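Note that this complex is displayed minus one protein chain, with the remaining chains in position.
Up next, chain A:
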């Protein structure tokens, strides 16, 4: 897979392609608003995701205010509390993490890293963003509708989600379901684009096994999302029918307020199967791009080839495939046939093996490296700590019988925040610090970046590590107040207050990050084309930020894998993928 030496005969002549097929914008409106350039669409996706993510951040503050100091903030009643946690969860998982990794980084990095001019269907790509924006607006509108947004929990389990007694059952739940349906339509447009682009538009020489792991992660995650989101789509449509047309897909005979309702014959568990058939792959839809990106961050900043590249690729593919047969580990205590537990516990624990391999290969890449502790590298290290912690607690919850006492407790909340909240978000930050210079031509402030990193990393660890122990004690999740409960000592309330204070500090640190984003846009140190001395194609563009079409007249030709760092005999400690020989030239 690695060509150590190439003779002059192996060098392919430049590949000239007139970029006539691209629609070049003719006005400000088509250049920056209704743009068909994947790089602009990526920034639109990212800014929208960050904006709605800020709403989720504020919601998490309100949740922590209530949990840490239940006696002081009386305006947060049960109704508001459930609305806050529901919207916080849904926004973070779908509208921030999924949109940012695939719509944001996917759009920006796929064409650049594989040496394409743009996505293969630029117009559909543009539509994808606008439908996503519409989905976000519909979701946000539910804050202003009578009854407010849904408070059914982000899992939206029926029958509760559409019945009286649950906040937002008047119209919030309808807007939520419509927004999800829109999101999936928009995502499908983008997702098909990413898959076809990776398969069809790679530069000459960019074989699949030469692709950077970032692309492998995003590509596999997109394929998974295209297969998993339809399950949620179907679930959302059926629930919408149950709510608005009075069908009974998920509704058995129900008595509420002494009245026998008109529903009958449906199955609440069917929804859970559909939800988690999407929901578990969703964890990896977020995690795989993070795995890929962090591999590239570690390799670049440790000046060392990623260790075990082929194993890393197969681990990504294997995890992606396996993640479709583990969904019911979210349902060990759901009342489904208990025999399922055997199968799902086995598949779930098997998935730990390829995941562990990835962790080993990351730390083995650090071993005998030349580690530059840049801000992106720090975030990558923080990711490893939080991911290892969150991944290992997954072995508790995946093992059916251990899950029984821990399910629906704060242990679960701590676990999934560590593994699919904190860990991927640390990667997002690391990736933004890493690629911001390419997007803007300027470096992000390094000192501000380091303060941001240490506060965020140590702060989130202080929030979620102790939280596991509240769950172990038995503190249930989704309780807006614990009241008097014999097994919960006063010290648990003190710990909750501590966690809340840590959460406020972490949240505040994000303001510094936002400031850094804006400040560096104008005042940041000029970056040049390849400030990290990286090998991958996006750093070899003729212009920074890259122009529409990315490559000028000549498409790059790829001669090597993405990890030729510190190759013995090379002039520099990195050899770009499009450089024919080790010595350059």
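Everything below uses one rule, namely that contacts are C-beta pairs under 8 Å (C-beta built on N, C-alpha and C of every residue); 3 or more make two chains touch, one makes a residue touch a chain; residues count from 1.
The rule we apply is simple: contacts and distances are computed from a predicted model.
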**Asked** What is the protein name, per UniProt, of the chain that does not appear here: "ABC-2 type transport system ATP-binding protein", "Aspartate carbamoyltransferase", "cytochrome-c oxidase" or "AzlC family ABC transporter permease"?
**Response** "cytochrome-c oxidase"
**Request:** May I ask which residue of A:288, A:378, A:413 or A:555 touches the chain that does not appear here?
**Result:** A:378
**Residues of chain A in contact with the chain not shown** = 1-2, 78-79, 82, 151-153, 157, 159-160, 163, 165-167, 252-256, 258, 260, 264-269, 302-305, 307-311, 333-335, 338-339, 341-342, 345-346, 349-350, 352-353, 356-357, 359-361, 363-364, 366-373, 378, 381, 384-385, 388-389, 392-393, 395-396, 399-402, 404-405, 407-409, 454, 458, 461, 465-466, 469-470, 472-474, 476, 478-483, 485-487, 489, 491-492, 495, 563, 565-568, 573
